[in-house]
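Encoded as structure tokens, here's the structure I'll be asking about.
A single protein chain has been omitted; all remaining protein chains appear in their positions.
By written order: A, B, C, D and E. Residues from 1 in each chain.
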């Protein structure tokens, strides 16, 4: 029987308090970090293409701006809830501080399955959300970024709406990151989260004085983060033995050819509709190429690998 | 055994939906009114006089601004919670619309017992709350007012802090109502809620073609609203037979002399520490003046009177 | 053969120069008044309901603001052109000055037949126009008003869009006049132009020491201006013997019952579809009630009346 | 007999439509590009040194800002007219897009011969123009640049006036390009247009795989653009055989020594007042140095050269 | 030998401290009131008509804004100095408080004899002063008024320059009082100071239960304040026996006909160039009309009258 997932916010505050005690941190500091400075929750009415009206809920949680303007993604997902967004905003504060960039932490989202909307409805929803957030965001205040199900196009809508509301018809591009390149976006933004994960891993192995050569890796999730991580890690010499998506995982002990897999999925489809792309030929790998198999996400998590990369969503790892 | 109080928000939405059906209202309208347009929730760190730091929670709920800027009080009370504030903000929208003034509805509060704070702490809390609300309030946006435990002094702090944050060191008095007269407050603000209640009652009786002369009235609550209502209603010819505060109620079937009672309580004290001030002398009232007695709030609510005025807090009236 | 209409701008500048010479005015003053201070011309792309895109042209001419913020209507009409708008803006400067109100003169318009648009297209057009005008209008700068084919609803769209673009989602109602009453419009706005014309006429007759009693009046045009003038003048004792709309004119020498006519046309229809509503019964008027007839607009202009009221559009009156 | 010059705007729109058809472009896109988004036309009253008042006309045409803030020069020239400015603004949009810089297209000008004004009048005119443009320009909105007859000094006046009107007495230097170096101008701005033309030419020859060594070049115009182009192209190995100014052209088949010519003209004068500066000595060039001659602009245009550089004004090239 | 005049600032602080002690005022309050909150001192370069440059000094002292925005005049006078302006700003704070209007106190000035400037230089000086004051003044901050040698025209220049600097080319009329009526000035502003003095005098006499009928009055100064006071007091029944200007005083024990005197001086001239206008005819007054004489200012101050009105400048009254 599946256990009820632990609240991400409880996970955060529990961890914060435990670490605080270990560090002998000032209780006031822990108290300040254990809750966001500001939560904005909005109702977003959107006219549907058939003329009817639907109302969705959106959130922006501004956790802490002591080190710089609030920064964090906006996600569109049916499971978005305030508890999760609060927790993610807090982790953003800590992540910015750990890598010493002058930003604070924030997160936002709309509780919606964006696939239920037409493109025009999705645009209206995106614009209405920015209008409702009003003066709570901005280049020196709070700078949202793409996140689950929000891409460069949505950032372009956000930016354009923000510009309309604040400067007439001008471009106010600094209010959002993750924009299309042609509208002032940054090169490399697409791969950044996956690449960042790899950088951290390599630094960690360097500290452990371990050689990454042929280390085995299982990657849970093959979205933007997981696929970029897998491609770049594969290039860097890691052996990616398993990757998964919502429908299941491909597993090959001798390593998968991630680039072939990525190209095969670029035009759509899921992993379980694909054959294995072993990294080694039969000759190179011996009998192992026959071992390619489709396994479940749960099985992937339990593989005996050197490195397990959780690149899906929260609450995948738990005891029992 | 006391029943768990019904959520004020559920009371609101249930009522809204029932009325919507009776009116054949557009479901979209009901959907829009059933939730606030924007909720702002903030953590408010305040330095205590002893140098330590406490963090409180504050809320501002902006229910609807279709008819004009958001408008509604800010209360400081240990039982303040988001559910209650949402409900009260919604009633503000409806109340403004019913009397056709060009304002929308809002409400706010901080979950705190202000008596636990020194005056200087209370001032710091008040100022920090306004700072955290940031650009979400203002003269053309959202204009807070006094409410439970917030008075003209607190409005002065709010106004001064708002002015500091928005205009250098200037006075931006239109951002708050309920200020002291010397800082641009309006005459009559003090009595306004009680007087307004009396006006509505008189209009209603006019519609019913009933004479208010000697109608019997029981007033639950003798704070700002209840005491002003009682004084003004008494002047207008109603017979106030009972008034209560948190400690109990004074009851006299021939009517109480509200003005005497009010003056006696002006310098502090509770109703149960007072003798009855019968409105009529023994001669005028006969045996009745002997009937003065101290009853419970519950008994007051069950008195056989023409008019019962609930002027305390929410959820006092319920079946059994 | 109809003569080519004289350019309204030429009419204005010719008149201005002639008057200037008669007044021995400073040539610099005449030079400054002979042209607008600023002309804004915009292309307005609007998404049609079928997904295609149409582009219309709009204008705002700000003639002179020496005496106060620019003020003047915005009209939607297929014959709108820059020459006409410039001339009308100049007359606005003079009209404001003559009646000594602290406004300058402006005028604007979009070259479009609004009947070709759906309501949703018309709203999008109205909002896009305001967005393109950008920071050139505003409560202390330039305050548009309704004009030909623009009504209180369009002013509400203008106001709402202006508010969205300038203050988040707030109401910035002072940027437009002619709004619906419920959004801060002024009572009497509807009748104001017609009533103002009557006031001027009455003052003029007072100067001439003439009695208006039973003066005969022909009113060309039965739109907002003409119908209000006719109704109010009729109330004031004038005998309205003819009124016209685009299809023709109703003429009755003994006077028309304007109020009846107005009520009959309220739900649509044109004058030529209506019977005459003589002001006097057969008994009162004798044979005259038989004289009711449908005449042309041209015939109306040539009626032998005391007062001719041109309440249609420009360039109706010319020699031959 | 000289033909009436084709309207630059007609040239633009004709070209746009032809290219659009060749590209199968979306007709809406062509419709949007065929006209400016916003035209601002202003009357500019200037007090003359003798105390009288003159009024000039100025224009700013904002063609398209989809790719970034409007950008383009402001020219002072007696032939400035709206048709020309509209066309030039449109070409600016295309030029910015072709070289992929994040700006849109604009152009502006005042219809005046600046030589008729004293320096102080010219300064007053420049400042008054910026004041009349008001909030339509700015660092994130529309950033003017120097153009025909407007130089770094005028940009300094523009910038100072803009700063006065928008920030008290401060420097808001990002609102204009082409300022003096000491006021934040960019190094190389002076040569930029000519140098840019040379870069484009070199890239084009590279694509054609042609060697530029000793290619013959005729340059029409020896103002800022023509002289810089000629100097830089000469340095780069091109043989500049003819250059012209308003009074005529110097022609030498063996090439002119552009640098000597440039230095000779720096202190004033026209080309026809100068001797030829042959690039080659008699020994180097043989008889050719004798061929130096003064020819007309028309003859220059018809020279048999590898490259003809039209660096004067519009409408110089036409059939017949 | 004339004594060195006492510093107006010392007079103020001495008085303040003495009164503070009498009132047992909080020493912090006295400390706060004994000095201005903010002093702005500017150098004002002005281009002379001959092209040279002069630099003058200007001041704005903002004494206290606890009760509302700073308010006070700006004077142009060769003796303007910081000490005097500080003192006058402090008295403004007290004067506003005494009559309970929601303003604080300020004062300003330029050390200049305005008669040395041409009208165009005076305008440039006025505008440059406002530019230098920058964001320190404004409708909600500090609202200057006319004072010695500054009139409605100068207020119009101030207002226009303020508008140019803050809102493009719009009218921001609330930043200054004392403007011409046609630019939004208030009726009665001209007479206000004199009339206010009379009101205070009448109230004071009412408290003393004294009849003002035929009280004798000497008025030192016949500028705006003195002449209006004298005219209005004369109308109110006081007997004005002497008035003075810089050249001397007219004295007539039976009273002067102030209105006649005022009309005689309207077109220029000084009192000593005028004959006496006795209020009473010879018949009415008997021998007294012969007593008309020209006296010195010093003599006026020592006349035996019921009321002495010092309406000139500071430091006229002193012992010995």
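In this section, contacts are C-beta pairs under 8 Å (C-beta built on N, C-alpha and C of every residue); 3 or more make two chains touch, one makes a residue touch a chain.
Owing to the predicted nature of the structure, the values given are computational and were not obtained by experimental measurement.
**Q** Give me the visible chains that the unshown chain touches, in label order.
**A** Per the contact definition above, the missing chain touches A, B, D, E.
**Q** Out of B:165, B:205, B:232 or B:308, which residue would touch the omitted chain in the full complex?
**A** Missing-chain contact among the listed residues: B:165.
**Q** Give the residue, chosen from D:22, D:115 or D:182, that touches the chain omitted from the document.
**A** D:182
**Q** Which candidate, E:6, E:31 or E:200, sits in contact with the chain we can't see?
**A** With E:6, E:31 or E:200 as choices, the missing chain is touched by E:31.
**Q** For review purposes, identify every residue of subunit E that touches the missing chain, sorted by number.
**A** 28, 31-32, 35-43, 45, 52-53, 55, 57, 132, 134-136
**Q** For subunit A, enumerate the residues touching the unshown chain of the complex.
**A** Within subunit A, the residues touching the omitted chain are 65, 67-69, 102, 140-141.
**Q** At which residues does subunit B meet the chain that is not included here?
**A** 131-132, 134-135, 164-165, 168-169
Going forward, only the chains that are shown with their structure count from here on.
**Q** Taking CA centroids for every chain, report which one is farthest away from subunit B.
**A** D
**Q** Pick same or different for copies subunit D and subunit E, depending on whether their interface residues overlap by over half.
**A** same
**Q** Using Cα averages as centroids, what's the distance between subunit A and subunit E in whole Å?
**A** Centres of subunit A and subunit E (C-alpha means) sit 70 Å apart.
**Q** Centroid from C-alpha atoms only, then distance subunit B to subunit C, rounded to Å. What do you get?
**A** 50
**Q** List, in ascending order, every residue of subunit E touching at least 2 other chains.
**A** Residues 168-169.
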